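A selection of the complex's chains, in situ.
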Amino acid sequence: MVLNRAAHPRARNEKMIIVLKPHSTKEQIDHILERIEELGFKAHVSQGELRTIIGVIGDENKLQAEPLAAIPGVEQVLPILKPFKLASREFHENDSVIKLNGVRIGGGALGMIAGPCAVESEEILDEIARKVKAAGANILRGGAFKPRTSPYSFQGLGEEGLKILRAVGDRYQMPVVTEVMNPRQIDLVCQYADMLQIGARNMQNFDLLKEVGQTNKPVFLKRAMSATVKDLLMSAEYIMAAGNHQVVLCERGVRSFEDSTRNMLDMSAVPNVKVQSHLPIIVDPSHATGRPDLIPAMARAAVAAGADGVHIEVHSCPEKALSDGPQALLPDQYASLMTELKQLAEVMHRVIDH
Amino acid sequence: MVLNRAAHPRARNEKMIIVLKPHSTKEQIDHILERIEELGFKAHVSQGELRTIIGVIGDENKLQAEPLAAIPGVEQVLPILKPFKLASREFHENDSVIKLNGVRIGGGALGMIAGPCAVESEEILDEIARKVKAAGANILRGGAFKPRTSPYSFQGLGEEGLKILRAVGDRYQMPVVTEVMNPRQIDLVCQYADMLQIGARNMQNFDLLKEVGQTNKPVFLKRAMSATVKDLLMSAEYIMAAGNHQVVLCERGVRSFEDSTRNMLDMSAVPNVKVQSHLPIIVDPSHATGRPDLIPAMARAAVAAGADGVHIEVHSCPEKALSDGPQALLPDQYASLMTELKQLAEVMHRVIDH
């Protein structure tokens, strides 16, 4: 039997705590202890008036994998370990810095990603790129393969879009990022892109994560709409466990009951990631709010919160955009915003490479 | 430029309503009217004391695709059309019935799916299948490719697992369902499975949906953790638009703030789907609750709510299961539950094929 899981980078002896149900019987306790021994762990029993608690010491990987909670009499199993390793601050103490040609993301350098939702034509993309570059953006975005909720919506230009993106990026000396949705597209997209985007809807498409983990391109990993910060870091771990440590995280809002914004931007994910992980994290207020009138305030807040960059959709004519027009900023609005962001970046001691 | 979206089954002339911001100027209104005309739609203006409203009539597909909300002065665009067609009751009035060999799902027939989370060995699967079959289950499940949140967890036996599943299914005359996670696996899985499962984490993996939409196998589509009922039906629409109309939906709980269950089972999704769609819907209380002590009540509720079946994880030794042990029912617990479910099925005028 082949267990094709990734090998843990390093296994440690650690502890897990099993809380038994009230009034558990001696037979139940004995069975649990037997099972623990059988698995090669050590047990330490401690009895309260009402509940018995068992500390279990053993190899952390096995501890996490075993379904101890399924043993009769067990009320809960309290894990005391973070389930991710390579993505953790404990594994890599300093901030990771990801480089796209000369542009750094992380470690004090801000990745200012801008561009249209979808690549529509070279003419339109050229105009947008020229203007966002002039405003201070240092990475160009644009989708060639588009994940749309309706099969009847525009699905992207495919390879033609990739070619346009590459050409325009080169023209303005901007590295480019674009989404890959299907393992079959990875080779193709790698020929054109400087960074591969994994969209929110594919954050737990584990086969896709494993395959981009085998490339040598940085990966821009967007948080799924219902992913916890831990889930996001576990998805980063998938990519890293496959060999590719160049991961840039992206907070782009989560689903909530609030119906006046497209999603709810979880700004606290920025410092929350930073205390747990060395990976850079960028904020995308465009998808998070879906509202141009809220994007500037959220972009400012992201820089002040310590994000490693801001991702903003810009379109020169939102009312004619083939995808997500209503949430795009106009180039002029983007330029005004960048003026504010540069001031804040200075207060926060951040630099923006070009 | 190739717009590789699916062609709508039938386009109708319909209406959409544009609400302008208070005090919008004559210039803004004129620009909107021009834009509407340019797109080939008809406009009907109606003025309140504070706000102007414009009704737009035109081809529904174009109406849905155009970013009218991005036009300056527009406060909101009120869509009055359901965005799915093939999945709708309006397209197909009677309940769809999906057949797996002799076993029907839908139209009054319940699909009783049972089995372990993962296929672990022929011996274990045989024991489980024998017992759930005896209890009344009519479809066998078991994962060969497992979407696990950690790369260090058991990832499934792959093709070896598919072979075991097929062999055991044949032995007990049960059609089998198993998950496919990667477009590259579809051909392989089709050789062994009677129904292809799309897991919750891949519900909006649109490339995967398109590709299973090109097979002739029924698809078991699980609701994503943050998908609305509309999103679920849109994902079904993707499969159907690619040519495969055999879709069985599955409610398996959504993410919520409640922390004492794994997810929150949205039982109202059952009648909610039924008023909008002809597709069958099955409830999975195992993943929805994650708690064996709550599964029986939720399975009963599902049948009473009008679900077209129940999907339950059963393992003969949950404490040794390689995946999701803590939420599995024992074969005996499953048998007791099936006794209750058969009584309720009778009251609800439902049959269970064998």
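For reference, chains read A and B in written order, and residue numbers begin at 1 within each chain.
Going forward, a contact is a pair of C-beta atoms (placed from the backbone, for glycine too) under 8 Å apart; a residue touches a chain by one contact, two chains touch by 3 or more.
Quick caveat: nothing in here was measured; it's all calculated off a predicted structure.
Participant: Please report the number of identical subunits in the complete assembly described by this file, where 2 are shown.
Facilitator: 4
Please note the rule applied: only the chains that are shown with their structure count from here on.
Participant: Compute the distance, rounded to whole Å, between the mean C-alpha positions of chain A and chain B.
Facilitator: About 25 Å separates the centre of chain A from that of chain B.
Participant: Which part of chain B faces chain A closely enough to touch in the complex?
Facilitator: 1-8, 35, 61, 64-65, 67-72, 83-84, 121, 147-158, 160, 181-185, 201-202, 204-208, 210, 224-226, 231, 234, 237-238, 241-242, 254-255, 318-322, 324-326, 328
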